[in-house]
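A single protein chain has been removed from this complex, and every other one stays in its place.
Labels for the chains are A and B, by order of writing; each one numbers its residues from 1.
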Amino acid sequence: METETAQSTQVRSVRIIVMLKPGVLDAPGQAIQQGLDALGHRGVRGVRAGKYFEVELTDDARLDERVRRMCEGFLANTLIEEYRFDVL
Amino acid sequence: MVVERAAPVTDVLAGTGLSVEEYTEIQRRLGRAPHRAELAMFGVMWSEHCAYKHSKAVLRRLPVSGPRVLQGPGENAGAVLVADGWAAVFKMESHNHPSAIAPFHGAATGVGGIIRDILAMGARPIALLDSLRFGPPEDAQVIPLEHGVVAGIAAYGNSIGVPTVGGEIMYAPCYRANPLVNVACLGIVRADRLATARAAGPGNAIIYLGARTGRDGIHGASFASTELVGDPEDRSAVQMGDPFTGKLLIEASLEALASGAIVAIQDMGAAGLTCGLCEMSARGGVGMDVDLAQVPRREAGMSAEEVLLSESQERMLLVVREGREDEVLRIGRRWGLQAVVIGRVTAAPLLVVREGEGAVVSLDPRALVEAPIYTPPAREPEYLAAVRRVDPLTFPIAPPQPALLALLAAPNIADKRWVYRQYDHMVQTNTVVPPGSDATVLRLKEAVPCGLALTVDGNGRHCYLDPLIGGALAVLEAGQNIACAGATPVAVTDCLNFASPERPEVFWTFRETVEGIAQACGALGVPVVGGNVSFYNESNDAVFPTPVIAMLGVLNDVRCHATAGWRSSGDVVVLLGGGGPQLDGSEYLIALHGVAAGRLRMPDLASTAALIRCVAEAVAQQLVSSVHDCAAGGIAVALAECCIIGARGASVALSPAQGQRSDVLLFGEGVGRILASLPALNLSALLQLARRFAVPVQVLGSVGGDRLVIGADGAGVHGPWIDAAVHDLARVWRREAAA
Partner (left out) sequence: MDIGIVVFPGSNCDADTLHAVRDVMGMRAQFVWHEERELTGLDAVILPGGFAYGDYLRAGAIAATSPVVRALGGYVDGGGLVLGICNGFQVLLEAGLLPGAMRRNASGQFRCEFVSVRAERVDTPFTCALAAGQVLRLPIAHAEGNYYADAAMRAALAADRQIAFRYCDPSGGVVPGANPNGSTDAIAGLANPSGSVVGLMPHPERASEGLVGGEDGRLVFESVARWIGARHHAGRAPTATGVEVR
C-alpha cells in the first residue's frame, strides 16, 4: 500500500469516462438512438452509450498511475472498453 | 364537478394534505395542538393512500373469511392454507402516480414494495403478476410510459430473483395520462410461522434493517392522494429502488425470522418509518420509544420530519426479543445491510420519538392509525343512461373473417410475448405453465404434488358501462382462468383503481363495483384476503373505473393441469357452459365501430360458479387435452387462439340461437363459456361430469388440419364464416410482417 506523504492530505476529484471500443456493438446506444427518433428528435446521426465515474482520492505524485490501474483492472473491461479521465 | 376540499386556513396545514376538520379532530384527540413532526405524521397517515378514508366503509361489504383463511385484511398481506401445513401469502398494490411521472422507477419500486409486504408476513416471495393500463400504444405520450414500466418491472423483478409469471395489459384512451401499474406478489411460508406486524413485549428491541434513509419520496403518500395537475418535474415524490439491496433484505429477513428472535416485522413502505412505528405499536396495543439519531442516513442535515416521512426503499422494521438483538444485527450486517437498534417497545400505548434530547413526537399511536372514515355522497353518473341506450345491433354486421383478423391484431388481444420474454419467469424453478396461458401454474416443492394457479384480470370498459356487473365479471373471468388451469379458486386480492372519490359519480361507481365483486366472490366462495384502493387516477381525463382482481387457485396434483392450445388432431372440440354472448361493451364494438357502449347483462352467478367447478374437475381428472375460456373477442378469437397456440387447425360449427346475428355469436362476450378439446374416448365421461354440475355441453367439431374453419351448424347456404390458415392467424396475432 502506498504511504501517504504530508502532501497527500489534499483530495482530488477524478472524472472517468468508459466507452465501448469503436467496432464493438453498442446495443444500448442503438436503442437510445431509436428512442430519440421515436420521440421526434431530428437529425440524430449517432449515439454511443458509456459510463461515467466520479472518484475522490487522496493526491500524490502517482495519481495518474493509480487511476490508470483502477481503470485497467476494474472500472473498464479493456477487452471491449476504453477509458479516459480528467483530474480536476 | 370537483368538490373542493376545504382549503387549509393556516400555513401549518399547507403541504400536509389535511383539511381543517381533520386538524380539529387531531387537536381533539391529542388534547393539544400537534407538534411539527406529529403533524407531518398525521399528514401521511391520514392520506387517502394510507388511511382508506373514503373506501373503508364500502370495503366492509367484501367477504373476507373462509375455512382456508389464516389472515384476512389487516396485516401486510393475506394468507390462506394451500397444502398440508403450508400457507400462501398474497397481496396486490398499485403504484400508479409514481409510474406516470417516472415510469421505470415508479414501476420498479412498485415491485419492490409489494415484495416487502409479502416478506413482512414471514413468507419467501415466489411469484409476481402485473396488471397494466395505458393509453393507445402508438400514442407518443404512451410509448415511453409503456416501455419504461415494462423495463422497470423487468429490471427489478429479474434482479431480485422473483419470477414475473403472469399479467395483463390493456389499452384505452382514458389511461393516456393516467397509467395504471398494479403488481401482485405471492409468497410461501409454513402456516405455523406466519409473521405479524403486532409489536409486543415491553423491553424488546426495535431494529431498523436495510438501506440507509435519504430524502426519497417525501410526502409520496400524500402525493398519491392528489390528482396529477402539478409540475411533472417534481422529482421529490419519486422513490428510487435497488433490487440488489432488496434481495439482500429478503435473505436477511428470512434468516432472522428463522432464528425465532423476531416478534414482529413490518416493511417501511408508504409513509416510511412513520407507518412502521405507529402501525406496529397500535396493532400491538403497546408503545415505543425511538431515537431518530440512530437511524442510518444517506444524506446530511435531514430534519426529524424528513427521517420520519422518508420513503427510501428496501427497509424493514423488526421487533426483536430482548437479549437476542446481537444475533439479528449480525445477520443483517453479514448480508451487507444497515442493522441498528433504534428503540424499545414500551408498555404504555405511547409512541415517543426523540431527536437528540427532546421528544419530537409523543402520542398514542392509535390516534394516527385510526383515521376518520368518510361516507361521501354518491350519485349515479349521467353518462350511464346515454351509453346504455346504444344498441350494438344498430351497427351493421362486419364481414366475419376481416373482423377476426382485426381483433387478433387489436392491442388488447394480440400476443404479449414481447412483454413477458423480458421477464425472468423461470427463476426459482417452480413455473409449470409459463405466461401466455389463461393462468400460470406453479409447483410447490415444499408440498409435492400440490400446485398453485394465478391470474390477474380486470376490464375497465365493462365497469364504465355497468360498475356492478363489471365488478362481478372481473371476478368470474378470473375464476374461469383459474379453472382452465385445473385449479380451484381459493383467494382474491384486488386493486381498485378509480378517479376522485370526492366526486359523487365516482364514489357511486366505486360502491357499485365493490358490490359486484362481493356478489361474485360470494357465489364462488372465495374470500378477499387483502387489497389496495387507488383513488385520484385522473388529470384532465378520468380513468375508467378499473377493479383488478388477482386470484389464487390450488391444484391437488400439479401434474393434472391444462393449457389453451389444441394438443391432438382428432380431438373433439366442445363448448361448456350456457353463457350468452353480447356485443355490448365488447372488443369487437371498439375495434370495428370505435364505440364503448351498450347495456351489460348480469351473468347467472350460480351457473358460472358451477361451470368453474366443473372445468376444474375435468382437468383434474385428466379428461381433457386443452381448455380455454371465451373472453375478449368472443368464441371466434378463443378458437383462433387455441389453434395458434396449439399450432394446428380445427373445424367447428356454431348454432346461432333463433334470430341471433353472426357477429353476436362469433364475437359476443360474456362469462359462462369455456372451450375444451378432448379425445373422443373421454367424451361420455365429460358429459357425465357436466351433468353432475348441470353444465350444458355442445359438441362443436374437431381438431385437425392446418386451418380454422368456423361454420354455421346445419346451414349449408353460405360458406363458413371463418376459413383461414392457422399460419396466417398466427402472423396477425404475433404482429409479424408478412412472410
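Note that contacts are C-beta pairs under 8 Å (C-beta built on N, C-alpha and C of every residue); 3 or more make two chains touch, one makes a residue touch a chain.
No experiment lies behind these values; they were computed from the predicted model shown.
Undergrad: Taking the entire complex into account, which one of B:Gly323, B:Gly336 or B:Pro377 touches the absent chain?
TA: B:Gly336
Undergrad: Looking beyond the chains shown, say which of B:Ala154, B:Leu292, B:Val543 or B:Ile722 touches the absent one.
TA: With B:Ala154, B:Leu292, B:Val543 or B:Ile722 as choices, the missing chain is touched by B:Ala154.
Undergrad: From the list B:Arg344, B:His425 or B:Arg731, pick the residue that touches the absent chain.
TA: B:His425
Undergrad: Among B:Val64, B:Val475, B:Val558 or B:Ala724, which one is in touch with the chain left out?
TA: Counting the whole complex, the residue in contact with the absent chain is B:Val558.
Undergrad: Contact with the hidden chain only, please: which chain A residues?
TA: Listed in rising order, the touching residues are 20, 24-25, 27-28, 30-31, 74-75, 77, 79-80.
Undergrad: Which parts of chain B face the unshown chain closely enough to count as touching?
TA: 154, 158-161, 242-244, 247-248, 335-336, 420-432, 443, 445, 558-559
Note that in this section only the chains that are shown with their structure count from here on.
Undergrad: Counting only Cα atoms for the centres, state how far chain A is from chain B in Å.
TA: 42
Undergrad: Which residues of chain B touch chain A in their complex?
TA: 140, 143-144
Undergrad: What residues of chain A sit close enough to touch chain B in their complex?
TA: Against chain B, the touching part of chain A is residues 35, 38-40.
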